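Okay, handing you the structure first.
Shown here: the complex without one of its protein chains, the others still in place.
The chains carry the letters A and B, assigned in the order they are written, with residues numbered from 1 in each.
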Amino acid sequence: MSILLEQVTKSYGEQGILENFSLEVNAGELFVLLGSSGSGKSTLLRIIAGLTPLESGRVLLHGNDVTDLAPQKRGIGFVFQNYSLFRHMTVGENISFALDIQHVSRRERAERVTELLELIGMAGLGDRFPSQLSGGQQQRVALARALAHQPQVLLLDEPFGALDAKIRIQLRQNLRMIQQRLKVTTILVTHDQDEAFELADRIGIIERGHLLDIGTPSELYRTPRSRFTASFLGNANLLQGQRRNGKLYVGETELSAAHGPDCHGNQSVDILLRPEEVELAQHPDQLQGQQIGRGIVQDVVFAGAAQRIAIRLLDSDEQLTTLNALLNTSDTAIQGIIPGSQVWVGFKHYHVLPQTPN
Amino acid sequence: MAELSVSTESLKPSVKSGSAVRFQIPYGTWGLRFAALCYLTACVIIPLIVIHVEGFRYGLDVFIQSVTRPAALRAVGLTLWTSALMTVINVIMGTLTAYVLVSYKFPGKAILNTLIDLPFAIPTLVTGVMLVLLYGPQTAIGGFFETQLGIRILFAPPGIVLALLFISYPFVVRTVQPVLMQLDVDQQEVAYTLGASPLRTFRRVILPAIRPAIITGGLLTFARALGEFGSVVIVAGNIPMRTQVASVYIYAQVEAGDMQAASGVSVILLLIAFGITLGVDFLQRRNPTHA
Partner (left out) sequence: MREVKLRSPLQFMLVGIVLLYAGGLIIAPIAAIVQGAFGKGLDGLFAALTEPDVIHAFQVTLFLSIIAALVNLVAGVVLAWVLVRHQFPGKRLLSALVDAPFIISPVIIGYVLIVLFGRQGWINIPGIQIAFALPGMLIATIIVSMPFVTREVMPVLANLGPEQEEGAYTLGANRWLTFWRIVLPEIRWSLLYGLALTFARALGEFGAVVVVGGAIQGYSESATVYVFRALNDRNKIGAYGVSIVLALLSVVLLMGMEQFKRRPKTLDVIQEEVQDVDFIGTSN
């Protein structure tokens, strides 16, 4: 293991508290900590960096206990959301700051700066001042500066938060490439699920100081463990279902076990249907997957490659349940679907959320 | 030139580059502008002109002769070196005070913050009276310094420097403090994560960022101190060639009716003070690293 948090406790913000928070991040992994603001994700990052002291618990980097070590001695690179470049220094001076502190020779420093500038695609711009750079360039310099002293661990706090959408996507790919090349253990904190999906080897979902879910992007998307994760990552239709005698029902419709996990006991459960798993058809036998009933189309929104369709389910216990479907514009089933028309609704895949006490 | 155009829209306000509204009825605008200029002229421009006209009234030779009298030279010299010494101390202590106020939580902080503004409120003449009471030869502190250490504080340069320090303390603190406050917290922390110790972080990261504010605050403090009168006339006394600073020299010459001597030194003081102000302006405008 490369980064290990054991039972970390720390109160932050107005009421926020991290309580007995534990996390393992593997060597060379790019781990994304995903959460909304106030979830405690940034505090966690600052604790790993040693910038915020913790109340109890331990932090281990590469097996060494660094809990009481000053940030200067932890061998980390930290990238802040607003870049925080030293404005009175050139790009080159910024990047070589850590090496300068370590009294690395001038020649070696210059070599390393050239190398890093190439890595971030900014060769030849070492003499510029931060004020002469675009936001995206400043961000890349901040990354290079954090990597210059070859840290064991790279921590990024909302690194693309202040950039506009297009540049953000470019920089993500850039970061992914750099991280894979250097194989530095990385934790990135963000509130942006697209960013998490695109970058992460694994994602941790954090909310109010608790780690709700952890896994690869596809695991979290397909088989989330909590309602929060299900609706935080992508769009989710959450239906109330019942377990009766080992079988699963939505209303009176029995769901075939082939499309979901085994069921035990009698209780109500949450069932997750992703919009793209929802099927619509004029006749029930045109449905490929499980049928769940009839519905009335309420709204159709054209969104380029796909169309978002809202359907109110009829004939179910919960008559007001509205399902969102996402259908390819090229899908033939979409023909003739306009608000007000009746359709048969089904789905190809569903996931039953594990029951949690709360 | 919006106000020159005569158009059908002449009764509507026309906007120029989003900054000033101009009406086609110029009387109000011109009246206001005229009143403002009169006020500024009467308060600032006329005094400046009068001093220079009076100073050079009898030609350059007389001017030079009036400012090269030994007493005048001594007075200007004393003013310059005491002000400079005060500025150095004040820049160091003022910056430290601002840094401590911005960076640390400690008991008494609110009191300290209020205390710093007091010199600004207290009349400078009263400052002089206070220092006489504290450091006068008959007082415990003044007596101790004089008899035990052989240092005379009052009616001597140390008293002048103390008075100037007192009245100038708020200026450097209040110039540096806002800059420190808006300084990116993260910059300091980035430096920590890159291995820089707190001292090194201060020297390499914080100090360069606040240096322009420190220099500005210091120079303005110095320019102000050159003309200080109320406190200095009391702590320094009025002994020509020894404790007479420039402003007191001018006062003494006016009292004695020697207008030529007074205006000569006045011109010198003003030239130095305005030179510094221009320098500050220049420093503020020239800066390659900040856009």
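The working rule: contacts are C-beta pairs under 8 Å (C-beta built on N, C-alpha and C of every residue); 3 or more make two chains touch, one makes a residue touch a chain.
None of these values were measured; they are calculated from a predicted model.
Participant: May I ask you to name the displayed chains that the omitted chain touches in the full complex?
Facilitator: Counting the whole assembly, the omitted chain is in touch with B.
Participant: In the full complex, which of B:Val62, B:Leu85 or B:Leu183 touches the chain missing from this view?
Facilitator: Selected residue, touching the omitted chain: B:Leu183.
Participant: Just name the one of B:Tyr39, B:Trp81 or B:Phe144 that touches the chain not displayed here.
Facilitator: Looking across B:Tyr39, B:Trp81 or B:Phe144, the contact with the absent chain belongs to B:Tyr39.
Participant: So which bits of chain B touch the chain we can't see?
Facilitator: Spelled out for chain B, the touching residues are 13, 15-16, 18-21, 23, 28-29, 32-33, 35-37, 39-40, 43-48, 50-51, 54, 93, 96-97, 99-106, 108, 112, 114-127, 129-134, 139, 162, 165-166, 169, 175, 178-183, 185, 188, 198-199, 209, 211-213, 216, 220, 223-224, 226-230, 233-234, 246-248, 250-251, 254, 259, 262-263, 266, 269-270, 273-274, 277, 281, 284-285, 287, 290.
Basically, only the chains that are shown with their structure count from here on.
Participant: In angstrom, rounded to a whole number, how far apart do the mean CA points of chain A and chain B lie?
Facilitator: Going by mean C-alpha positions, chain A sits 55 Å from chain B.
Participant: Would you pull the chain A residues touching chain B in the complex into a rising list?
Facilitator: 49-51, 70-74, 76-78, 80, 82, 84, 86-89, 97-98, 101-102, 129, 131-132, 145-146, 148-149
Participant: Which of the residues in chain B end up touching chain A in this complex?
Facilitator: 184, 186-187, 189-197, 200, 204-205, 208-209, 288-291
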